[in-house]
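If you scroll down you'll find the structure; I have some questions about it.
One chain of protein is taken out of this complex; the other chains stay put.
The block that comes next holds chain A.
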Amino acid sequence: MNDMRRLERDVDTSDIKISAKGVQVYYGDNHAIKDVDVSIADKTVTAFIGPSGCGKSTFLRCINRMNDTIDVARVEGDIRIDGEDIYDKAVDPVQLRAKVGMVFQKPNPFPKSIYDNVAYGPKIHGLAQNKAGLDEIVEKSLRRAALWDEAKDRLNEPGTGLSGGQQQRLCIARAVATEPEILLMDEPCSALDPIATAQVEELIDELRQSYSVVIVTHSMQQAARVSQKTAFFHLGNLVEYGQTGDIFTNPQDPRTESYITGRIG
């Protein structure tokens, strides 16, 4: 299976979706992200790896401006999506987040029915003209998240009643229902068992057809399995960024090498 993936990795990555230049993030006095430059390609899975507290989640949350919700967080530098500065004064973070979906570490479905969970985003963004259109979006999203077969008979049951893996796939369905262009995933499998993890990983690989997927992960194996490009963060610095195969087989930086061989982290 790994060999197949490796072949797929040689995709055209010239199409830059997200470009970040000189990004600094401060939490009060704590300098969490130090001068990060990175370009993330469209229709690829990009993995952020690194030890706990290295800033990879923080950087991820800059891309959809979720850091705005933290009072003490301050972001400097330049992040562009399709060439547009997302920290421009004219940008409404709400509109941005409709374009940049996010899946969180812990499955966090709304305490509502499965249907309402998926339909919520399209509803508030007015993506469906009527009930039938909404039904269609819900079905399509659940299918994309590989949850349709399990959930189609229980759409009116609470989303919180699903198992952990199903909940996480429900959250993915909820994120894709708003038809984002970028999907951010913050350690989406850390609360899941190996089987659910495998399902979600398979899903991520499929989502790559339509989205630019950025995934933060603690598991280097996962990064190796699902991503085409990998960025290694350490103590707030982006240490190394490149093709996943290169990072894992031929790291340029000694810190990257120590991390992937298990000496730090």
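The definition used in the following text is that contacts are C-beta pairs under 8 Å (C-beta built on N, C-alpha and C of every residue); 3 or more make two chains touch, one makes a residue touch a chain; residues count from 1.
The definition used in the following text is that contacts and distances are computed from a predicted model.
Chemist: Any idea which of "Phosphate transport system permease protein PstA", "Electron transfer flavoprotein subunit beta", "phosphoenolpyruvate--glycerone phosphotransferase" or "TusA-related sulfurtransferase" UniProt assigns to the chain that's been left out?
Modeler: Per the UniProt record, the undisplayed chain of the complex is "Phosphate transport system permease protein PstA".
Chemist: Could you tell which one of A:104, A:148 or A:248 touches the chain left off the display?
Modeler: Touches the omitted chain: A:104.
Chemist: With the full complex in mind, choose from A:121, A:165 or A:188 the residue touching the hidden chain.
Modeler: With A:121, A:165 or A:188 as choices, the missing chain is touched by A:121.
Chemist: Using the touch definition up top, pick the residue from A:29, A:71 or A:149 that touches the left-out chain.
Modeler: Here the residue in touch with the unshown chain is A:71.
Chemist: Can you tell me which of A:95, A:156 or A:250 touches the chain that was removed from the display?
Modeler: A:95
Chemist: With the missing chain put back, which residues of chain A would touch it? List them for me.
Modeler: 51-54, 64, 66, 69, 71, 94-99, 101-104, 106, 108-111, 120-121, 124-125, 160, 171, 174-175, 177-178, 235, 263-265
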